[in-house]
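Only one protein chain is missing from this complex, and each of the others stays in its spot.
Showing subunit A:
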Amino acid sequence: MSESRNSRLRRPETLTALGIILVAAGFLIPTSNLRAISALLPAAMLIGLIVLSVVLLLADQRTASAGEKAAPVTKAPKRVIGAFLLIVGYALATDFIGFYVSTTVTIPLVAWVFGYRSPLGLLIATVIVVGTIWAIFDFGMSQDFPTGRLWGG
């Protein structure tokens, strides 16, 4: 049995193709301000992306009309979203609070959330990783890491 029209439009490949068409069309606008020779390659690529995405979209819709179900992008969406949020949160925390504080919290937090629950193992791993980073980068190579915008760093 073929999918309903609504669910056919929510297939991952269809959504991806639509997304690419929109973004590529958006990027085409600034090419009009460039010299023709400068715009040649980027415009060719963007138009190529649009045309290819239309082909991808049509092919996916044909597959859908033949009754073939689309495989989900992930089987564990909550875990994936959680992981993405933790990674983005870590980057933001590094930027605003500072590298060492965020790293000391993130290593055990991520491992704990995703199933590694040994407090001693988490403590040892965090001390080893943070200590090694400090010894190699800060002490050995004088590499500065973000100290946190909130503290004026």
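Note that in this section a contact is a pair of C-beta atoms (placed from the backbone, for glycine too) under 8 Å apart; a residue touches a chain by one contact, two chains touch by 3 or more; residues count from 1.
Methods note: contacts and distances are computed from a predicted model.
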Per UniProt record, name of the chain withheld from view ["(2Fe-2S)-binding domain-containing protein", "C4-dicarboxylate ABC transporter permease", "Potassium-transporting ATPase KdpC subunit" or "Succinate dehydrogenase hydrophobic membrane anchor subunit"]: "C4-dicarboxylate ABC transporter permease"
Absent-chain contact - pick from A:L22, A:V55 or A:L150: A:V55
Option from A:V80, A:A135 or A:L150 whose C-beta touches the chain left out: A:V80
Subunit A residues that touch the omitted chain in the full complex: 12-13, 16, 20, 27, 30, 34-35, 37-38, 41-42, 45-46, 48-49, 52-53, 55-56, 59, 73-74, 76, 79-80, 83-84, 87-88, 90-91, 94-95, 103, 106-116, 118, 121-122, 125, 129, 133, 137, 141, 143-146
